[in-house]
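I have a structure I would like to understand better, so I am pasting it below and will then ask my questions one at a time.
For this depiction, one protein chain was excluded, whereas all remaining protein chains were kept in their positions.
When the chains are written out, they are named A, B and C in that same order, and each has its own residue count from 1.
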Amino acid sequence: MTQNIAILGASGYTGAELVRLIATHTSMRIAALTGDRKAGMAMAEVFPFLRHLELPDLTKIEDVDFSNIDLAFCALPHATSQAVIAQLPRDLKVVDLSADFRLRDLDAYEKWYGKPHSAPDLQTEAVYGLTEFYRPEIKAARLVAGTGCNAATGQYALRPLIEKGVIDLDRIIIDLKAGVSGAGRSLKENLLHAELSEGTHAYSAGGKHRHLGEFDQEFSKIAGRPVQVQFTPHLLPMNRGILVTVYVDGDPSTIHATLATAYESEPFLKVLPFGALPSTRDIRGSNYVHIGVTGDRMAGRAVVVAVLDNLCKGSSGQAIQNANLMLGIEETAGLLFAPVFP
Amino acid sequence: MTQNIAILGASGYTGAELVRLIATHTSMRIAALTGDRKAGMAMAEVFPFLRHLELPDLTKIEDVDFSNIDLAFCALPHATSQAVIAQLPRDLKVVDLSADFRLRDLDAYEKWYGKPHSAPDLQTEAVYGLTEFYRPEIKAARLVAGTGCNAATGQYALRPLIEKGVIDLDRIIIDLKAGVSGAGRSLKENLLHAELSEGTHAYSAGGKHRHLGEFDQEFSKIAGRPVQVQFTPHLLPMNRGILVTVYVDGDPSTIHATLATAYESEPFLKVLPFGALPSTRDIRGSNYVHIGVTGDRMAGRAVVVAVLDNLCKGSSGQAIQNANLMLGIEETAGLLFAPVFP
Amino acid sequence: MTQNIAILGASGYTGAELVRLIATHTSMRIAALTGDRKAGMAMAEVFPFLRHLELPDLTKIEDVDFSNIDLAFCALPHATSQAVIAQLPRDLKVVDLSADFRLRDLDAYEKWYGKPHSAPDLQTEAVYGLTEFYRPEIKAARLVAGTGCNAATGQYALRPLIEKGVIDLDRIIIDLKAGVSGAGRSLKENLLHAELSEGTHAYSAGGKHRHLGEFDQEFSKIAGRPVQVQFTPHLLPMNRGILVTVYVDGDPSTIHATLATAYESEPFLKVLPFGALPSTRDIRGSNYVHIGVTGDRMAGRAVVVAVLDNLCKGSSGQAIQNANLMLGIEETAGLLFAPVFP
Partner (left out) sequence: MTQNIAILGASGYTGAELVRLIATHTSMRIAALTGDRKAGMAMAEVFPFLRHLELPDLTKIEDVDFSNIDLAFCALPHATSQAVIAQLPRDLKVVDLSADFRLRDLDAYEKWYGKPHSAPDLQTEAVYGLTEFYRPEIKAARLVAGTGCNAATGQYALRPLIEKGVIDLDRIIIDLKAGVSGAGRSLKENLLHAELSEGTHAYSAGGKHRHLGEFDQEFSKIAGRPVQVQFTPHLLPMNRGILVTVYVDGDPSTIHATLATAYESEPFLKVLPFGALPSTRDIRGSNYVHIGVTGDRMAGRAVVVAVLDNLCKGSSGQAIQNANLMLGIEETAGLLFAPVFP
């Protein structure tokens, strides 16, 4: 049965990526697309790469008839999302791609986002959308909160290690390298080609990046005690892809075995042979995660490197995967295509 | 019915692109992969981006059992291809992606490639693989010669104009901008990131590029008299994509209408509204061609701009499209996915 | 004697490039820097790459004491420039880098820029700043109008050919490929790294680009009759560099000889051996122009390819070269450094 899908906020990169993915999804059909500032425009005008598709024009959210919509993806900016979702029918299935519903704790939200949540009941209702670790909850959920793309990458490297107690919880460092599409279509000088290409820099270092809220929440929950990590993101001259280099104290072989075992049945998570390290080029445009582990000449130190595509597995692909579960579709439907290389 | 496919020369970019495309093709199944220097290796070692697929290991061509192969793609280097195909069973369907069988005239081959053809009977047998213009011949063919990627782009811009006689045949200039993957995986200094990125240059200018052989053959055939074009390719710091800027003498509106009419039923060829010009970014990773037309302040001058992805529509996607026809599969099967943007 | 220099509009790319160049100029000293929206800031905050220099903070233009300034560079946006220069002391030497004073004809200005010029007396006074062709006028000038970077590149390829009458004036096509820094620090979606990298497109095609006003003015003046060219600019995923591929009807050897002769004493203009074609990578960051000529298999057709760095020779380097002449300094002072490669 084909499910009718609405995409709210279809004029940004994650919205466009949802359209790209749904275009070849045999059980989903795009019934409505919204984009406030671009309402009235055809998608082919906003994103000419979608010109070959027959798509509804962009409308305003208030002009969508939600009675025939089976599930809505909400790809709106942070803060806007909570206001919009609060106005949607309360029985509508929603996958939110913003940061608004990722944190379970109201105080944590206020701490990281600088103001109280405007829809606290929804925040309580929402299920954290890291598919592989919340399958039963997502299947039963009405509202799923997509994870941060950085937060997802770090968690794929670390969750089984924390759960199995094979690393020192007080010595975790996540050094992250991110492509620029994660910043969205924002008009900022440092995102211009002339300023971003041909160089790199760190940003939001020293415990300031908001995705730390997700790391804190999830890692502490798994460990059963507070866990804090060091986290330094860097912006790289590439469009898609996140690579985390995670420094941990623990036995490298045990760490590799723990990850390999945890993910052996996962369709999208691939643990490389011990010592092999992944490249973002090998997952570009796809829903796959590649993870590598290596040791160090110093015993008891290990490095875990994980890569994913921030727009796909880190955001819109994850959202489709979750929507598949929520709608009773095969989890991998529409997501098994290969990366694009070169 | 699933067709068994062999890919000869699977360790290059066009070979890998064939694997990527066939991975989601519901009527094809990869039965054999060859790669002489890399025989014995798993594809995941040669191309880690294909790690998620279950694929046969690379073998030598002589180790392939062709009796159960329905069609072979030959993605070998020029010159090697003619030697290899001459040794294959004469009833095996073959789509060749090299330059070896593109030219119908034996002398033309020798002129452009510098030595006589070693399999002249096969050269005579082969059908030129520009799908939209050779459908009946391709359906009936045993051996199809994939076009040059540059040659394909130029022809999409020009063939209907020549056929309908709406431009001056003696004043055609094709200024071409090509991404680097068209050069393949060759180890040359000028293809290194350090030397290719952040700049551009022209090459093989002044009537020297081999794809001129295809332009000469096809345009002269359509026109019924010799046609020569000026052709200047440029190498750009991007991986996928070709853009041709074609300067012609003719009425811009007529030119636009001629192209729009010629391609209105074509699933992969999209003519933009008059005055709109395409971007390679909007067809990246896909089988689509976007074509734009504009006039000039000087009456009777027009510019046609066409873009395609050299590895997909310009090579491996075209090859799949042709194979679909040869095997009686729906022509668009496995090719209707969207481009990847950004 | 060290000359005191003011740079008006130092927070854009051409302003920063002027600072970079003057930093090693032994006869110039930066005495004032202005940047309206960023007044009060240190240059190291606006452009951290200039952190090592001792520079005055940015101020508002009205706070500059022009009595001790020997020459002002005006790197302000188009239209702003004419308003500001009209308010400056009438005996102050000025090199303007905007488009405001490039066209000698008041009607031509209005046609290309869409409104009447607000300082017509200054427009009349200004000297066109293509150094090699206006040396005596520039030496004597008070106000010099820097050329468009695209316009400069095309003129280096064509002026001697038009002057010597060795090409057909009615069949000139300039196909231009430009790096993105020419668009300045403007915040536009299509200048974002995510949208500009990894692709190319044509823009302002068909006789619409404003630099055509300069081509019309200069080529017609040289020819002594109206000359129009076809001109198609393309935006490339690189930061610095312009390459023009100029298609002309004429004898290739004569064309090469004409350019080689015309430029043989020029310090910055290098004509390559016949058949060799230049790369933008070989002039990046420098004041040099490389020019190549080749023929075609069709007799009487030739291609001229010229490259320069749009921010240096196409804008700020040219401005320094002109300022050197206006101030009686050696013309090449501060400009003889090598390109940066890779």
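Just so we're on the same page, a contact is a pair of C-beta atoms (placed from the backbone, for glycine too) under 8 Å apart; a residue touches a chain by one contact, two chains touch by 3 or more.
Keep in mind that this is a model prediction, so the values were computed, not measured.
If you put the hidden chain back, the residue from C:Leu259, C:Ile283 or C:Ala306 that touches it is C:Ile283. When the omitted chain is restored, the residue from C:His52, C:Lys115 or C:Arg225 that touches it is C:His52.
Check A:Pro278, A:Gly317 or A:Gly334 against the missing chain and you find that the one touching it is A:Pro278.
Contacts to the hidden chain, counted on chain A, fall at residues 171, 173, 175, 177, 194-195, 197-203, 205-208, 212, 228, 230, 232, 234, 236-241, 243, 245, 247, 275, 277-282, 284, 294-298, 301, 303, 305, 307, 342.
Within the entire complex, the positions of chain B that touch the omitted partner chain are 13, 180-181, 185, 187-189, 191-194, 196-198, 237, 239. In the full complex, chain C touches the hidden chain at residues 13, 16, 19-20, 23-24, 47-53, 181, 197-198, 239-240, 268, 270, 272, 278-279, 281-286, 288, 290, 336-342.
The rule is simple: only the chains that are shown with their structure count from here on.
Nearest to the overall CA centre, using the mean of each chain's CA atoms, is chain B. With angles rounded to a multiple of 5, the C-alpha fit of chain B against chain C returns 180 degrees of rotation.
Counting the residue numbers that touch the partner chain, chain A and chain C have more than half of them in common.
Chain geometry summary: the mean Cα position of chain A and that of chain B are 36 Å apart.
For this pair, chain B with chain C, the centres built from the Cα atoms lie 39 Å apart. Chain A and chain C have centres, each the mean of its CA atoms, that are 45 Å apart. Taken residue by residue, chain A touches two or more other chains at 13, 181, 197-198, 239, whereas all remaining positions touch fewer.
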